[in-house]
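Every protein chain but one is kept in place in this view of the complex.
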Amino acid sequence: MIPTSHYLFLAAVLFTIGVIGVLTRRNLIIVLMSIELILNAVNINLIAFSRQLASVGGHVFAIFVITDAAAEAAVGLGILIALFRNRDTINADEIDLLKW
Amino acid sequence: MAQLVDLLHPYLLATIRVVVAFVILSLIVAYLAYAERKILAKLQVRIGPMRVGPHGLLQPIADVLKLLLKEDVVPAEADKIVFLLAPIISVVAVFAAFALVPFAPNFIITDVNVGILFLVGVSSLGIFGIILGGWASNSHYSLLGALRSTAQLVSYEVALGFAIVSALLLASTLSMRGIVEAQASRGIWFVFLQPVAFCILFIASIAETNRNPFDLPEAESELVAGFHTEYSGFRFALYFMAEYTAMILVSCIATVLFLGGWLRPFANTATFDFLDYTPIVVCAAATAWCVVEALRTNWRTQQFVLTLLALGAAGMTLLLLVPAVLAATQGVFWFLAKVFLFLFGFIWFRGTFPRYRFDQLMRIGWHFLIPVAIVNVIFCGIGLVLWQQHDWPYVPALWVGNLGTLLVAVLLLGRRS
Amino acid sequence: MGEFGITQTVLGADEIVLNMGPQHPATHGVLRVKLKLDGEKVIGSECIIGYLHRGVEKIGENRSYMQFAPYVDRTDYVAAVSNGLGYVEAVEKLLGIEAPPRARWVRTILAELQRIASHLVWLGTHALDIGAMTPVFYTFREREEILKIFERYCGARLTTHAFRIGGLQYEIYDGFEEDVKTFCRDFAKRVGEYEELLTGNRIWLQRTKKVGVLTPQQAIDLGATGPILRASGVKWDIRKAFPYAAYEQFEFDIPVGENGDTFDRYLVRMEEMRQASRIILQAVESIPSGPVMARIGKMIKPPPGEVYHSIEAPKGELGYYIVSDGSTQPYRVRIRPPSFVNLQTFDTMVRGHLVADVVAIIGTLDIILGEVDR
Partner (left out) sequence: MTFYQITFYFFATVMILAALLVITRRNPVHSAIFLIVTLLCVAGLYLQLRAEFLAAVQIILYIGGVMVLFLFVIVLVNLGVVVGQERFNRQWWVAGIAALALLVELGVAFYLGREGLALPTAPVEALQPNTERIGLALYQNYMLPFEIASLLLLVAMIGAVMMAKRR
């Protein structure tokens, strides 16, 4: 049996990696992928606690998180395509105008 | 050491089953290609492969040898690692899915309580093999083929999923074994309760496996060969294998969900118990065919191969005469028989239909199949409620639901034309 | 794909140029088509031809009238008999002679058999382009029967050189009538089979109806002839308008279409095969006796002058314009190939359709590159 704290620490590492990705990468697609990493870290936590507390609530919330991730990916990628079409770039630091 | 044996012990039997299933599957895949060529030839007033072995029976082996010995070309500026990895992903995904297929009550590699979900999930990983292969080839034809393929697979997976859901509603379990057992206890295959869902599943599986009339990703007259245009030799063989194995896999899913898996036709009627002897008849017929052919041909080597085959088939026949063996092979025999029926359908379609255009294909998927599949799930639920809470008889309640779905389908078709 | 490949990414650009051919399974030989695409929609096209140019017309200026006849077989190589017929009749017209009736009857039979064979090739490959792989095997089976008749008659299957200036070189072989009748009897059933496979097929209808529409006016303006013109609803057939060979002797209908789309062209060609079979049956019952060769000299030396003679080849109006300077060799030969002229309608047909339809439209044009490029 693996103690819950192991899962929590693993999730924390994954979370941090995701955060670093979001903060440092220029390519918006990879930024979106880093967000997926963060969401997955959250899910690991939820499931680990769910097991420890014998409650199904964690599973349900993990499902909601996955739903959210799907919605986020769809909208995010939609925005990205629109952006690429208009600006010819998907680099975060080149998209620095509020209006064009 | 003892610890290691303890650790591995529960997995030993499973490993043996995996190996057996893998070997048999590979053989079936090889001979499926042969069967396709022969059946198509029959449909097209040709004779098909005849040269290698009697009636070309050794052709698959020659084909495999040829593909293995061919040069493995990697296009210039291709992403080499991804290019090499992609076909492996395809093959692994589809073979891994077979771990969950219940061939017979005594031949299930593993049974998981979310079996069908896993099966669909794992097999859908094969899509990465396609899109990565198309991308890594650094060729526009490959890329366009891969994009088409992906769009098609994603679209039809939705309809496929809903068709599966209506069968799951009837079975009220996700376990593959449980689904077959539900059909056994009801005494009726789900195809007779949910014919519309069965049709949707069949159409969607043709699209999922990129077969005619939905074989756009490989539309020879437009895109040369689709995502695997740049592949050759062994890697092409892997894609080829993945494609044919996927065909077998969707047939297995349909068999389990709708055609009663390993159940014999009329399994609960004693009058039809004579059907239990069908395996013997089939093997005996194979023996007879080999003997007749061996007598007809003048070619030594062919006679030799045919004699070997006849001996093998005769041995099988004798083995099956032992009641215990006959009982043990029943499940696998009927399961494979139904799967082959499906595969024959796939091949027949290929010989018959022209190809849809891409926009038409998408329109059928999104504007027709998916709405009908969703409506079917709803009506199936209504049927079940009528049965459980309003004491309707079981079969008519579900048939009312089917009629409702058909009505919607007709309305949709009418609106379209 | 080189310089004519997809010039920009799939998504970024509004217009992309896609190059199809000359090495492409669906372009029926060495046609090269440059398509201007907006997404998957075709907004313009350009046909680039000449990959199969062999200078047939120029060769004609350096051969005697008799020697040139085999060369015309090699323009439209799936309808060699029709090409030969047009050429020998043009030269006969130039000489002011006429082939004897028996020869004209046999010419009609062979030319109509060739029409069926040519349409069969078209049907098989057209269906194959649209993704039905089986019809091509059936149609080639029937075509084989026709080619066998040709072979028995003149020893060649494809580039037959069946006729001679002034008539036929060979008397028909024993059993010719029987062979032809047997073929026509079987063929009636077989056409029904093809129609069963395709005509009512939903997918076939969806792929062909309203695809590549050509209005009657457009068809006339672009000079389209043959099934393409008739499918647009214009009842024009050289066999009726300027009868040649023995066509005025037989009863047959000219099928016309209504919408001028790919499906109508399919129906028109199917019906033409039936009508051809009808003509053959009438002709084979009534072959007159007599010689097969008119009396012409050993040396063909037409008087100075010019002649234009055209026939209804399987693909449309096939015309020969021959100028004679009184020597043994033509001064100028000009072939009006139906495929070449019909190919002009391609751009009109293809605009606004999808890339997948381009394949269907090339198929429905029934072009032979040997004839387009000559």
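Order of writing sets the chain letters: A, B and C. Residues in each chain are counted from 1.
Definition applied: a contact is a pair of C-beta atoms (placed from the backbone, for glycine too) under 8 Å apart; a residue touches a chain by one contact, two chains touch by 3 or more.
Here the structure is a predicted model, which means the values were calculated and not measured.
Of the listed residues B:Leu143, B:Leu216, B:Ala284 or B:Leu386, the one in contact with the hidden chain in the full complex is B:Leu143.
Of the options B:Tyr34, B:Phe103 or B:Phe118, the residue whose C-beta touches the omitted chain is B:Phe118.
As for the chain not pictured, it touches chain A at residues 1-10, 12-21, 23-27, 29-30, 32-34, 36-37, 40, 43-44, 47-48, 50-54, 56-57, 59-60, 62-64, 66-75, 77-82, 84-85, 90-93.
If you put the missing chain back, the residues of chain B touching it would be 7, 79, 82, 85, 112-114, 117-118, 120-122, 124-125, 127-128, 131-132, 134-135, 143, 146-147, 150-151, 154, 157, 174.
As a working rule, only the chains that are shown with their structure count from here on.
Inter-chain centre distance (chain A to chain B, centres taken as mean C-alpha positions): 36 Å. Centroid to centroid, with C-alpha atoms defining each point, chain B and chain C lie 44 Å apart. Shared contact sites, meaning residues of chain A that touch two or more other chains, are absent.
Residue ranges on chain C touching chain B, taken from their complex, read 1, 5-6, 10, 25-26, 40, 127-134, 137-138, 141, 197-198, 201, 203-204, 206-207, 354-357, 359.
By the touch criterion given at the top, residues 40, 43-46, 140, 143-144, 147, 212-213, 215-216, 219-222, 224, 350-360 of chain B touch chain C in their complex.
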